[in-house]
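Below: one structure, written as structure tokens.
Missing here is one protein chain; the remaining ones are kept as they sit in the complex.
Up next, subunit A:
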């Protein structure tokens, strides 16, 4: 395959940060909070770069939708080995309301525009945990999808994908072009090497707006309220198994 891969990378609050809800319950605090690339997106980038190193594909294009800071996330993907980046600028209220359907529309439009053979995304983002963008992108493009991928191999002009499902592992064969979403065990993302960090500086990041792709990003969802999970109550100790069963019955658990 001499094709092009689009990899989606999302800028999210760093996994190690303690999340705080805004006092007005409209969302979480993001100002001044450390952000980094979504861990599943890192795995997606790694898979794409590995495919390029195996000469299975020719070019890796990293794409991110968001405000100016999304460019940092694209640069990290470039430092990992992506060839160029596309920053789709979405700011302010539009960005706050940006969800999987709009992002999927953007990716579908870009996949057609860039004549991509493969779109690889993380299975979900660690901020909204939607797990929808990959599936929606495939549907909009009418392409096959290999989601929750833990192993991807090229077999001729098809892709063999091992998927992590509730019952275990499922192996499917899909045609190219296709959409893949990366699961945890697909690979271990590399640390960017210093020479690649330097080279990333020279790689190009194209800027565009959703309107340039004729995509309407109006949200059909409205967030009513965001609140902290209930405080964890203290537990209690019991002496015997009989006591335990009695307490569980009492509480209506069994």
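Keep in mind that, in the parts below, a contact is a pair of C-beta atoms (placed from the backbone, for glycine too) under 8 Å apart; a residue touches a chain by one contact, two chains touch by 3 or more; residues count from 1.
Going forward, contacts and distances are computed from a predicted model.
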By UniProt, of "Dynein light chain roadblock", "Kv channel-interacting protein 4", "Trafficking protein particle complex subunit 2" or "Short-chain specific acyl-CoA dehydrogenase, mitochondrial", the chain left out is "Short-chain specific acyl-CoA dehydrogenase, mitochondrial"
Listed residues A:63, A:79 or A:101, member touching the removed chain: A:79
Of A:32, A:92, A:168 or A:195, which residue touches the hidden chain? A:195
State which residues belonging to subunit A touch the missing partner chain. 16, 36, 72, 75-76, 79, 191-195, 197-198, 200-201
